[in-house]
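With one protein chain withheld, the remaining protein chains of the complex are depicted in position.
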Amino acid sequence: MIDWFKQQIGKESAQLSPSFTGRWLNGKLTGAEEGSLTVEFIVREEMLNPGQILHGGIATTMMDDVMGMTVFSLGRKDFFATINVSVDFLRPARLGDTVIAKSQVIRAGDSIINITCELSHTDGKTIARCTSNLVKTKF
Amino acid sequence: MIDWFKQQIGKESAQLSPSFTGRWLNGKLTGAEEGSLTVEFIVREEMLNPGQILHGGIATTMMDDVMGMTVFSLGRKDFFATINVSVDFLRPARLGDTVIAKSQVIRAGDSIINITCELSHTDGKTIARCTSNLVKTKF
Amino acid sequence: MIDWFKQQIGKESAQLSPSFTGRWLNGKLTGAEEGSLTVEFIVREEMLNPGQILHGGIATTMMDDVMGMTVFSLGRKDFFATINVSVDFLRPARLGDTVIAKSQVIRAGDSIINITCELSHTDGKTIARCTSNLVKTKF
Partner (left out) sequence: MIDWFKQQIGKESAQLSPSFTGRWLNGKLTGAEEGSLTVEFIVREEMLNPGQILHGGIATTMMDDVMGMTVFSLGRKDFFATINVSVDFLRPARLGDTVIAKSQVIRAGDSIINITCELSHTDGKTIARCTSNLVKTKF
């Protein structure tokens, strides 16, 4: 599964995402390792809050979408549903900025997966950080 | 300030929102009390995750946007920036569902405001719950 | 199971707790309903931080212990392990204060239980609030 992700690196494949919100976010995969994906997004006008900076909810959506993909990339047979997400907002991002979400699985247990994601500017400064737990779910 | 919000109840005023993301969410204010706003949203296709249910990030965005408006409705002279948001996901919402976000300020201190929001189905069943802290910020 | 808890109300039974930390906290059960327990604690010196107020970690321990008991009071056959806890600190408590932890199960799913707890002064003012998720675990 991770090999498939590696083949998508740099491709304009966001519009093929199985996530409708993922297509709306229109990210570009730029890195894929076991348990870690890197995706770039460009901040559009409809992603801004009244202070003209990246809406905290949209920053969360970017990270949540990348974390979901990362769990999928583990190639587990079961579906994992998000239990919770906890987010800290550290710095603003503005219209037109390229922002980079990088995920990292911390512990992939049999039933619970704990994963983090960091959203950064291209100069490495952190915009937001989050942690999430997902649970194995039967369809 | 809360009086102004009360006058907006039921109006199709989402497109006048100072929040670009708020316009994209296209909510309708249905209740306004001191420290609590109620906003309805309709789940659109671009709000769905790969499992065809409301994306956790978008659920968070709905609640975060309503919490931000609620803090604004307190009529404080200063701007408040979101420090963190912690979200639990309890039940799915699906395409076309009307979902209701109701906020509640827990403590409005001089420098820190603690606020919660619950996202529910029209039958009252909870979809997601969150808590957020905001800090007074100088421009 | 909840009937057993109701019989413990007001008894000095903390020292019979199966939780060693519970005994150290030395709480007194003052209320028990389906999915909700109320426990009183007295703030001792060893529960204080350098600012001479109730240590945030100990406030969390009080709430976490009560939430664990509450999940146990549901009478489930399986053991539930805590996945995460998210806590907001709102007001100080001081040496000798009686503080009241009241839990509330929000959703008791088959595999995940979502529960909250609030720690308050006797006048009802909130000291801290938290939310936790637990997962069904096989021994």
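Order of writing sets the chain letters: A, B and C. Residues in each chain are counted from 1.
One rule holds in what follows: contacts are C-beta pairs under 8 Å (C-beta built on N, C-alpha and C of every residue); 3 or more make two chains touch, one makes a residue touch a chain.
Note that the coordinates shown come from a computational prediction; the quantities given were computed from them, not determined experimentally.
All shown chains touched by the missing chain in the whole complex, by label: A, B, C.
Within the whole complex, the absent chain has one touching residue among C:M47, C:A93, C:I113 or C:I127, and that is C:M47.
Only one of the listed residues, A:M1, A:L16 or A:I106, touches the absent chain: A:I106.
Seen across the whole complex, the unshown chain contacts chain C at 17-24, 45-51, 55-58, 60-65, 68, 72, 79, 81-89.
Annotation for chain A: contacts to the undisplayed chain at residues 86, 88, 90-91, 106-107, 114, 126, 129, 131, 133.
Taking the complete complex into account, residues 83-84, 86, 111-112, 133, 135 of chain B touch the chain not shown.
Keep in mind that, in the parts below, only the chains that are shown with their structure count from here on.
Centrality by C-alpha centroid: the chain sitting nearest the overall protein C-alpha mean is B.
Residues touching across the chain A and chain B pair largely coincide in numbering: over half of the numbers involved belong to both copies. Annotation: 34 Å between the Cα-based centres of chain A and chain C. Rounded to whole angstrom units, the spacing between the C-alpha centres of chain A and chain B is 22. The residues of chain A that reach two or more other chains are 83-84, 86, listed in rising order.
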